[in-house]
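All protein chains but one are shown in place.
Moving on, here comes chain A:
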């Protein structure tokens, strides 16, 4: 088990965003978390990173309890996140953005750059361009590439398909599948695009107002009528 959450609760101020959430990601697994707006999906990813901190429960990464670790220590220990809204550094070049990802891990970025450029050749073409001048899809590639630079063992992806044309979104998803299949990278994926996300994932969880209501293999969840009604819009 690379990541395990046991009855984790978290929130902001008086607002309780997560209640008794338990989930796990196995080594080499793609796990997807689907839910409506405001269900607490992004909060869950952020809580794993220690910001906000879990109010109750336990988070373990690779057998080590990381619940109380400061954010920067968690992010140095083998978890990387491509945050919601991409958040590339707009005034820094693509290359600078990527190097920022490797900096905290403290290794030479050369080999990792090659790996990211192989995965997203577009980034190599745009290396000298400012992050803010890239298209949405390219920015998403950059955000994922930047996260990969730290050589994570677990990649957290927050809505990578948000605001992207379907074709570009498919490219992003196939890149995730490739990373997982070729390198055995574990991925925890948060998505609103339930259809594609559940097809990609080995397993899925459904989050409703801060609680896990359903879990199961991706394809099996896709076939459940309540999922089809709520997230795919194909029901009656």
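Of note:
The rule we apply is simple: a residue touches a chain if its C-beta (ideal position, glycine included) is under 8 Å from a C-beta of that chain, and two chains touch if they have at least 3 such contacts; residues count from 1.
By our rule, contacts and distances are computed from a predicted model.
When the listed names "High-affinity branched-chain amino acid ABC transporter permease LivM", "Peptide O-xylosyltransferase", "Succinate dehydrogenase" or "Cytochrome c domain-containing protein" are checked against UniProt, the chain not shown comes out as "High-affinity branched-chain amino acid ABC transporter permease LivM".
Taking the complete complex into account, A:130 is the one of A:24, A:130 or A:211 that touches the chain left out.
Considering the full assembly, A:71 is the residue among A:71, A:135 or A:174 that touches the omitted chain. The residue from A:49, A:164 or A:190 that touches the chain not shown here is A:49. Touch with the chain omitted from the figure is made, among A:20, A:62 or A:96, by A:96. The missing chain, though absent from the display, is touched by one residue of A:87, A:122, A:211 or A:228; that residue is A:87. Touching residues on chain A toward the chain that is not drawn are 49, 51, 70-76, 80-83, 87-93, 95-96, 99-101, 103-105, 127-128, 130, 132-133, 146-147, 150.
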